[in-house]
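Quick one: this structure, given as structure tokens, is what I'll be asking you about.
Note that one protein chain is taken out, while the other chains of the complex remain in position.
Now for chain A:
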């Protein structure tokens, strides 16, 4: 599975939000999309999970232009964790995760196979114990894990995640990112924490003002110069003593 974003541009309300973005996610690769607020990260993801049509450019999965297949078809290949994910109805956790099977089974009863897939997804995200709880009564972090479990239950080839570590405590942040690596799925994820991005991603792409300003391995991309230019922040980059992954240190004193 290879995702190729080719010259995608999006204008919202007359303003260009995403400007000729090129990006590739290869099989089994975890690609992190970072950038300041309003740089167009979520908009790029929305195009990939079909909530938005790009004004120009195309998104291809293994050569197939997504614009030529149904939304239901792409949802069998691509699962998304969206930012606007509040439910109005108090589904149980088990029901919410089971909705991940809906692209595969829009009508009719779920099979034993579907149920097994859901159970595995819930166990992977450590939410099996919440199965009978209502989603509206969960904490933000629990809900986030439930929604990731739903995405896993879709059995996609590509996971698209908009700030998946939002609301998660440290253990679950690291757990989720480790899990993403373990699944072997292609992952395109927006991350705010650059240190987590550096540790979890094979490739980091930096968006600024709707354009990709750098793409490469974390070590190539996350340099003090780029951090200053894009985020307007002074950072010191050190290598992680165990893994060698670049980590950013910030100073709060001027």
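One rule holds in what follows: a residue touches a chain if its C-beta (ideal position, glycine included) is under 8 Å from a C-beta of that chain, and two chains touch if they have at least 3 such contacts; residues count from 1.
Simple rule for what comes next: contacts and distances are computed from a predicted model.
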item	value
Among "Biotin transporter", "Iron complex transport system permease protein", "Electron transfer flavoprotein small subunit" or "Na(+)-translocating NADH-quinone reductase subunit E", the UniProt name of the subunit that does not appear here	"Iron complex transport system permease protein"
Contacting the left-out chain in the complete assembly, out of A:27, A:90, A:113 or A:169	A:90
Touching the absent chain when the full complex is considered, from A:4, A:133 or A:167	A:133
Touch residues of chain A, complete complex, unshown partner	46, 49-51, 70-76, 78-92, 95, 99-100, 102-103, 105-107, 128-130, 132-134, 136-137, 151, 154, 160
